[in-house]
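For this depiction, one protein chain was excluded, whereas all remaining protein chains were kept in their positions.
Which chain is which? They are A and B, in the order written, and residues in each are numbered from 1.
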Amino acid sequence: MGDLVPYLKELLSLPGLSGHEAPVMDVVRRAWAPLSDEQRVSRMGSLEALRKGRGDPEQDAGASRPRPSILLAAHMDAIGMMVTAVVDGWLSFTQIGGVDPRVLPGQPVLVHGREPLPGIVVQGPDFLAPEDVHGRPHPLERLWVDVGRTAEETARLVRPGDLISYDTQPAELSGELISGHTLDNRASVAAVTHCLEILSRRIHDADVWAVATVQEEVSFGGGYTSAFGIRPDLAIAIDVCQAQGPGTSEAHIPHLGRGAVVGKGPNIHPYIQRALVRVAEEMEIPFLSRGMAAHSGTDAYPMQVTAGGIPTGVISIPLRYMHTPVEVVSLKDIRRVGRLLAEFITRLDRAFVDNITWDDEP
Amino acid sequence: MTDTSLLKHAPQIGAEAIALLEQLSNASGVSGDEGAVRALVLEQVRPLADSARVDALGNVIAFKAGTQGDARPKVMLAAHMDEVGLMISADDGDGLFQFQVVGGIDARQLAGKAVLVGKARIPGVIGARAIHLTSPEERRNTIPLSTLRIDVGPGEAASRVEPGDRAAFATRFRHSGPSLMGKALDNRLGVATLIELLRAAPENIDLTCVFTTQEEIGLRGAGAAAYSVQPDFAIAVDSTPANDLPAWDGTENARYNTRLGYGPAIYSYDRGTISDPRLVRWLARTGEEYGIPFQMRQPGGGGTDAGAIHQQRAGVPSVSVSVPGRYPHTAILLARLEDWQNTVRLLWVALRAMPEGLLAEE
Partner (left out) sequence: MKDLIEKFTQAVGPTGYEDAVRALVRAEAQPFADEIREDGLGNLIVRKGMLREGGKRIMLAGHMDELGVMVTHVDANGFVRFTTLGYVYRQMMVGSRVRFLNGAYGVIGVEPSTDSERVPRWDTYFIDVGARSRETCPVRTGDVGNFDRPLQELGTRLVSKAMDDRIAVAIMVAALKELKDTPNEVYFVFTVQEEVGLRGAKVAAYSVDPEIGLAIDVTDTGDTPKCETMDVALGGGPAIKVMDSYLVTNPRLVRWMERAAQKIGVPYQYEILTAGGTDAGAINETRAGAPSICLSIPTRYIHSPSEMVDYNDVLNAVRLLVELVSSPVVLE
């Protein structure tokens, strides 16, 4: 994937906050259209692209059993902020998704009013605040966005409900690392794109539904609804996970650049987890295993319990500084996740799906 | 006038049933890794049911049609197979492993316990700093989870332990006087209850017994199962805390939840479910008419699989009945044989003598 970097940079330069994903969806659709047979937008706004299975003439001849189907879910929505009130030209705001207010003061942002307005998140001087917060971070409700316009102009251009997105530019760091806001989870969207590119040069039995889901950061809404609408034989969520970096010490957190992370735990069907590990080992794709004690924190959580239940897997890309505007991932890990998915799907046939069982027993 | 001769036909808990409970209690089945319990359940229910299958969440769904009449109500009973436990998160070397808690375990319950790790049941212990090495100040605080390790000893055993493996308490089941003691009696008591009811399935209903997974981490299995089963109504059979200990200041304990020896606990309201009032009245009336002891569980917190079941599809009227047990979510729970017997009896008699139009009344 020669053009991973420019594609990813384009994804990272767009807003598309939870519930308002349209801007980024157009770019994803442009990338997926030539790699899939059909594309549609769900009622919730998720992009659902179907790449039909090929090969296995028996299936094509209208065999009684349908092709196996797999859903790849990568959420495209981003965390961000929303204007709650316009007070004498100052914008007060709330968060969409989990934002640590301590990283906000001094951030360049874009306010999506009647026209896009560059702005800054500001924290007032301590002497205007009660003494108990002097020298300490001010809470979200006491931060403002300043768009540098007159109060009248601001009131005309901005109103409650307008979105605020990070306006930090993506940057390439040394060692094949890339930084930007919304790598959570556009990095995974890029990995799925990479997977579809590889599949376009392969023969595979399975129908592949690539889904760029919406509202993962607020309610997992896209995961619930696309899985219900598509009802695949199995589903894999591709998302980012915490990576080792400054401020982390927990031994179970994986390192950046050491491969795809294959999740293991109650939110993951063990049959799929083992198959992913087997494929990674066979193809010598670097990977790490990680235990997830309960909630995987990904779209696999809603997908697993959709309707009568769907076997799910989780593959993660390690990421530093999650939910800040300067998230960092390794480009190598993105490519590995794309390859691992493609190799897994290439091997996916009806027999695999029929044999999905919980235990090693017959 | 109620014909109480029906009581004579209710299943009796004898030595065999207790032996089965012992096997179930000693088996490891931490949420998401219920395989060993599932194997025992399948072995039991396959000869009893018309059909038994394992679904995508690992639930066992066992169905037995009635023989009486032709418009039999479709009843779903659910009991969760999983137990709270631990998950290995990182290898410190030398046979020492970091772990996370799966489900709700009070950190004060862990130090000084023996555990069994993984499917191979590798013995391990969770130690604590010797009292000689601690200060009085230190002893006032809970030993932080982050300092605890599972110690399996160096060498061969450690090489078979990896992140994502579960560990369960190593407690052995005991039957002592009127009491049953063991780990995971929450909810192997429910599991054993369902097996006994299936063995003596009332012929007037179509009975589906669902042995669910992942209850302790968010009622994950039961919802998907109820979606497939589509029952007319459902009863979750579980274990509920008996906090019937004395208060420090000697005043009346008004927060016992349930009391040992007072019979099965009928739920009207917990955090996950408002029980269908018609089902509550039916169970209570059955207890009163047949002279089977029962208690109303104190409404409030907690929850059972009913929380997920009743919200499936267009809504499933649901209620829960639990065997009271002291010290749940610890290494050893204590219940009364008599309460278990009365739980089996109440459920069986209520189902067998179910009035027509149970759900028609307002």
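Rule of thumb we're sticking to: a contact is a pair of C-beta atoms (placed from the backbone, for glycine too) under 8 Å apart; a residue touches a chain by one contact, two chains touch by 3 or more.
Predicted model only: the values in this text are computed from it and were never measured.
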Pick out which of A:39, A:84, A:244 or A:357 touches the chain that's been left out of the picture. A:84
Which candidate, B:127, B:153, B:261 or B:299, sits in contact with the chain we can't see? B:299
Residue, one of A:44, A:288 or A:356, that touches the chain absent here: A:44
Taking the full complex into account, find the residue in A:218, A:253 or A:288 that is in contact with the omitted chain. A:218
Counting contacts across the full complex, list the positions on subunit A that touch the omitted chain. 17-20, 42-45, 82-87, 92, 94, 96, 141, 159-161, 215, 218-219, 221, 224-226, 228-229
Where subunit B meets the chain that is not shown, the residues are 252, 254-255, 268-269, 274, 277, 280, 296, 298-300, 310-317, 362
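One rule holds for everything that comes next: only the chains that are shown with their structure count from here on.
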Can you check the complex and tell me which residues of subunit A touch subunit B? 250-252, 264-267, 269, 289-295, 304-311, 356-359, 361
Within their complex, state which residues of subunit B touch subunit A. 31-33, 35, 38-39, 54-59, 87-92, 98, 100-103, 162-165, 213-214, 217-218, 220-221, 223-225, 227-228
